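One structure below.
One protein chain is absent from this view; the other protein chains keep their places.
So, subunit A:
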Amino acid sequence: MQFEVLAKCHTTRARVSRMRLAHGVTMLPTFMPVATQAAIKGLTPQQVEALGVNLILNNTYHLNLRPGIEVLKQAGGAHKFQGWNHNLLTDSGGFQLVSLSKFTKITEEGALFASPFDGEPTMLTPEESISIQHAIGADIIMQLDDVVSSLTVGPRVEEAMWRTVRWLDRCIEFHQKSGKDTVQNLFAIVQGGLEPDLRDKCLDEMIARRDKVAGYAIGGLSGGEEKDIFWRMIKQCADKLPDDRPRYSMGIGFAEDLLVCVALGVDMADCVFPTRTARFGVALTSKGPLNLRLGKHAKDMRPIEEGCPCPTCSSGMTRALLNHTATLETAAAHAITQHNLVFQARIMGGAREAIIDGTFPQYLKQFFANYFGDAGYPEWCVNALRSVGVDLLEDRPDAKVISGDGAKWEYSDAA
């Protein structure tokens, strides 16, 4: 990996970087769409590329089950299997073991789980996870971590943090011995729950191994914790992580979360949210999400968002037709998925441009004013951005501020 910081925001911790991997250059900060099963839901890889996206994510746990490593090896890796010529990141599978299987038991050796095929006890070790990720062949691979829910408290959190550090060592060793470390880049995952002490210890340990890892992820967050704690954890980690390594915040996808993370110094984020919500008929816009299933859109001949360059809006697809087809026709899901991925890419592209131009604080203010101006600013966003020198309320003394997580949804016709 070649990683080069091109520009830094004069006020916040945001930065623009160029990351060169085996399958090309990706400009950061960026949002990574999730192709869990080796396909962005409903789209072809050519369609994804046309959207200006060149780094996507596959899930190791899923690909290991189906199609299986043997098939991927025959195909010459996951890139070739799915026809994706650009950069690819795989997670380690640890998160799915915990989120999808009730029976997973973590031991020092690895994660013991019941095979979803025959129920047989199966062990996923750090070495095994890396080996699977080698077969998949992603440009960025993740260490196996001991994931605990962000709502967990007590000694289990510390235990998981230390185990994650030990597993990192095993992943590093296995990866280096394999000789694949020249093409595939291993990222460490900072754990430690919501406890600043533990995060700090974990950061120290992992930064000590900086010569052996290509980048760092911030894990164990966005699992239902309070947003006010979430941003503090991100900030703590991003502040301490070395400047010359990309920082990846796992499972982040709401627009406001993305921009706060970028301002705190995060370079990469992934989430199924924009593609999943598209299948339920929700389109993302600069004025907030739009639930296209609501009757009020049935005769609306406007596109999702005026001026949006995505294939859906630029083809003249109306809200009315999306209302007619959303959740009933797969092609409606495709159309909204294309739009939502472009929305995510535009937010991040706009951030890159503003950081380079030295206008990122204004960009943040403008975005939040559009997105939350009517409904009220989430208090945690105001706090988080103040911590890096941007006051969203500066010129808006009358702006409403909402406590809690402040997500804004169009649930029903009454809304």
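Here, a residue touches a chain if its C-beta (ideal position, glycine included) is under 8 Å from a C-beta of that chain, and two chains touch if they have at least 3 such contacts; residues count from 1.
The rule we apply is simple: contacts and distances are computed from a predicted model.
According to its UniProt record, the chain left out of view corresponds to "tRNA-guanine(15) transglycosylase-like domain-containing protein" among "THIF-type NAD/FAD binding fold domain-containing protein", "tRNA-guanine(15) transglycosylase-like domain-containing protein", "Mitochondrial division protein 1" or "Geranylgeranyl transferase type-2 subunit beta".
Annotation: of A:Met348, A:Leu364 or A:Val390, A:Met348 touches the absent chain (contact as defined above). Of the options A:Arg66, A:Arg386 or A:Lys400, the residue whose C-beta touches the omitted chain is A:Arg66.
Contact with the omitted chain, checked across A:Gln74, A:Ser99 or A:Ser115, is made by A:Gln74.
Of the candidate positions A:Asn85, A:Ser99 or A:Ser178, contact with the unshown chain belongs to A:Asn85. Mapped onto subunit A, contacts with the missing chain fall at residues 6, 16, 18, 24-27, 37-44, 46-47, 49-52, 54, 62, 66-67, 70-71, 74-75, 80-83, 85-86, 279-280, 298-299, 301, 309-312, 315-318, 320-321, 324-325, 327-335, 338, 342, 345-346, 348-350, 352-353, 356.
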